[in-house]
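Have a look at the structure below, then the notes.
Yeah, one chain of the complex is gone here, protein chain that is, but the others are all in their spots.
Chains here go by letter, A and B, matching the order in which they are written, and residues are numbered from 1 within each.
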Amino acid sequence: MSGWPKNPKQLGKEHLRFDGPVKVSGSARYASDMQPVGWLYGMILRSPWPAARIRAIDLRPALSLPGIRAAVTANDAPFTIRYCGEELAAVAGLSKQACLDALIAIKVDADLLPFVVKEEAALRDTSPRVFENQPNAAEPREMQTGEVDAAFRTADKTVEGFFQTQVQLHHCLETHGNTVQVTPNEITCWASTQGISSVRDGLADNISMPLDKVHVMSEFMGGGFGSKFGPGIEGGLAARLSKEAGGVPVRLMLTRFDEALAVGNRPSSFQKVRLGAKNDGTLVAYELETFGTAGYASGGATAGGGGGAGFPAPYIYRIPSTRVRQTTVAINAGSARAMRAPGHPQASFGMESIMDEMALALGMDPVELRIKNDPSEIRRQQYQIAAERFGWNAKHHSPASSEGPVKSGTGCAGATWGGAGRGSEAEVRINPDGTVEVRCGTQDLGTGTKTLIAIVAAEIFALEPAAISVRIGDTTFPPSGGSGGSTTAASVAPAVFDACQNALADLALASGMSDPTGSNWRSATARLRINPIVARGRWKEGLSSRGVGGVQMAEVEVDTETGFVRVKRIVCVQDCGLVVNRLASVSQINGGIILGIGFALYEERILDSQTGVVLNPNFETYKLPGAADVPELDVILQDMPERGVIGIGEPVTIPTAAAIANAVSNAIGKRVTSLPITPSQILGLLEKLPGIRSKSGTS
Amino acid sequence: MRIKLPGTVDEQISRRSFLRGVGASAMAGAIAKVTAAAQSVESMDDQRPVGPEPVKLVLQVNGKGHEVEVEPRVTLLDVLRNRLQLTGTKEVCDRATCGACTVLVNGQPVYSCMKLAVEMKAQEIITIEGIGGPNNLTPIQRAFVECDALMCGYCTPGFVTSLTALFRAKQNPTLEEIKKACSGNLCRCGTYPNIFRAAQRVAESGSSKT
Partner (left out) sequence: MQNFEYAIARSVDGAIELSTSESRFLAGGIDLLGEMKEYITSPKRVIDLKLIPDLDRIDTSTSTWKIGANVTIAEIARNERIRATLPGLAEAASEVGSPQIRNVATLGGNLAQHSRCWYYRHRDLRCLKRGGSTCYAREGENKYHSLFSGNPCISPIVSNLAIILAALNARVNVRRGDKDVTLTIGELYSDAWNNPLDHTSLLPGDLIVHVEIPTQKNRSTYLQVSEKGDFDWALVSCAAAGRNSEDEWADISVFLGAVAPIPYRVESPLLESGKLSREAIESIAGSIAAKATPLAHNGYKVPIAQALVRRALTRIVS
């Protein structure tokens, strides 16, 4: 990889986050903090019914309340509602309390319709249909390689299993929403978003405003995880409210309840899998039949994509003959959206579980089996490194072989991801007093983009990052892409590199100094007199690439009397090409692993079949990992500078749950078949559950 | 006629009686209509109820008295963020489950989303703004920056506030005590390991004047 300096001073070091001080002092202002003059509080009325035909919505009782300045319906009646939480109407008022009262006052006339909220039920011919004119199950997609049936006949060992994963929610701590002002001539919006341009495009379209009159800003945002692209229905409603209220700004942020219903999720999976191998461990045949739900819009593209419940299969391993059949089934529930590594955690869990079954059938070490069949050299090496750091050979024992009621177990899993960069632009301004400003219309989700930009500029100019001012999150800045797919670092870094090189060339010319960097900087820039250097740059080849691996190993303890699982330690070996900010990269790894722990043990959106409601629209019973749930995290971040910058945000959350599940299975000697792994499942696998007596009536 | 699921609450009739006379609470830029003789929580020596109209009260926040006029149902969190523009304290769950709204009341961390403003008479409230600004960070704030104990930053003021209370009570807490002090705060970005490291750094330095 040509572009980056061979012996960098800044790249790859540990750099403190630029926005650390404003975040730790609470002075960073997010979209949810904005209070422009005259602002109104916005709130959305949502459907309490899972399926209904809305006949009429009467906003007049709301509009007549003191304190309410505008009210709009989400759609023109009659229209059909397809999930609990779907938007009905919205109000804007002088206070939260005024809005709450207004929502209650709105009259909604509805005819309830039949509904279905469980995947298996939705697959039946007799099931209520989410959309009247089409079956709930999308046409299955089938892919074949080689000759699967013949290949299975040649297998020495065949294992099969049925694995399930749950619907997981993003639950960004800052909810979705915007503070937006729509005047006759322009739209100004502070958005909590991963894609300022997508918000701009959406609002322009919504309100029919020319793009050049729409200004979107997002300097700080409180988490996205894939769910925050476009203005959302909520942004459109806020914009309309602002317009209705005469051009007054409206701040409309969702509530935690809303977040659990209506702004995306990771699809579920129900995986029937079969795997065949030779006695020497070579995998020869693979068959997968899977379905899952992406909510009511199953299969349809939604904000940010995610497109259905499908996932890559077979995941990672080299298997010459495969047959994969996937379908997505609609239910009356909120639509899925891309959630950190869409599809991959589900894929990893199914694949790595059946791999461990095969290892047992073959009497082979799980790591050895993986290395034998993994086409990725990076990952094969990562397994070796992880095994050594973890102490795999000493720690890994046969299933259920540890003493006492609290049993220990170990498991491993691998990941693959792209993380390539693409078009992004940047602008660098060098001032006569030596200060530097970089502008880029990108986002920082907590990923450290702002700091990354400063590091790159500092590297090129041989300055300290603290000497660089970075401005991001504004659609008037040079455009960059949305922050999804782990593409930001690999998009932005080359663009900033290019802009800095261009700026440097201009500075050399203007100052007459062939090398204005470092110790020459002050005298070089002083020669600029009054005019700054302003240079643009854009993403170019040679500074970034795609394709990372990742391996994680987990050590767990399972209390076989209570079913309680404790993750003791996770070792992660992760590559991401050229590391820009080592501190921020390790934080990404920690965060991805912890999200994976939530997927493994605690998180599940639960729908009630009788009423269609989400039963856990809160943090009380939708359980996020807390301080007590974090194990020892041992992270090895590899350096491969020759590969250029590659994204790291998503691969790091992929194999965690699979590794934990394998570790739990190893601990108790029974195969974990579904996520999340609850005490109930453990005790069931250990055959400690009593028979069910009576379902109804008293004891 | 509104068709409701079996079990949907419908109390519209009884609620209407409250909608009469509910004044709009003031927002920055909007002018509050002060009804005649607005009641004040300060003058409550006896047990006379106040409200549901807005009530005048003085909140002691970060060492200063702030006069506000709010309905009894307005939470402390709402007042801090939306009336006093102290937006460092965040609203994330509004249900006492996540800690982003943590403030110190008489030195103790509490969830401001579950405190009514009217309850807070004579209580000393400290928010993140009263702990340390970006140019005069306390040791724990500095340690957060140095240990990268934050990512998106939305949970950060809550954690800093909880740990500030810990360090004011005890200079060198154990890792166990640090985790316990953080047990009421959630982080979705997963910064816990670095939060613990930051707190341990302060504990070991022996100087935690927070």
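What we mean here is this: a contact is a pair of C-beta atoms (placed from the backbone, for glycine too) under 8 Å apart; a residue touches a chain by one contact, two chains touch by 3 or more.
All figures in this text were calculated on a predicted structure; none of them were measured in a lab.
Note that the absent chain touches A, B when the full complex is taken as a whole. Looking at A:A313, A:A627 or A:A661, the residue that reaches the missing chain in the full complex is A:A627. Summary of contacts with the chain left out: across B:L80, B:V118 or B:L137, the touching residue is B:V118.
Think of the hidden chain as still there; on chain A it touches residues 48, 84, 97, 100-101, 257, 559, 561-564, 566, 601-602, 606, 608-611, 613, 615-616, 620-621, 623, 625-629, 678-680, 683-684, 688-699. With the whole complex as reference, residues 5-9, 11, 14-15, 18, 22, 44, 46-52, 55, 71-73, 75, 94-96, 99, 102, 105, 108-111, 114-116, 118-119, 162, 179-181, 183-185 of chain B touch the missing chain.
Keep in mind that, in the parts below, only the chains that are shown with their structure count from here on.
The distance from the centre of chain A to the centre of chain B, each centre being the mean of the chain's C-alpha atoms, comes to 29 Å. Those residues of chain B whose C-beta lies close enough to touch chain A in the complex are 1-5, 7-8, 12, 15, 19, 22-30, 71, 73-74, 78, 81-82, 85-95, 97-98, 100, 127-129, 131-135, 137, 141, 144-146, 148, 150-157, 160, 179, 182-183, 185-196. Within the complex formed with chain B, the chain A residues making contact are 16-17, 19-30, 32-33, 35, 37-41, 48-49, 65-67, 93-98, 101, 104-105, 107-112, 171-175, 220-223, 225, 253, 255-256, 445-448, 583-584, 586-588, 590-595, 611, 618-620, 624-628, 630, 633.
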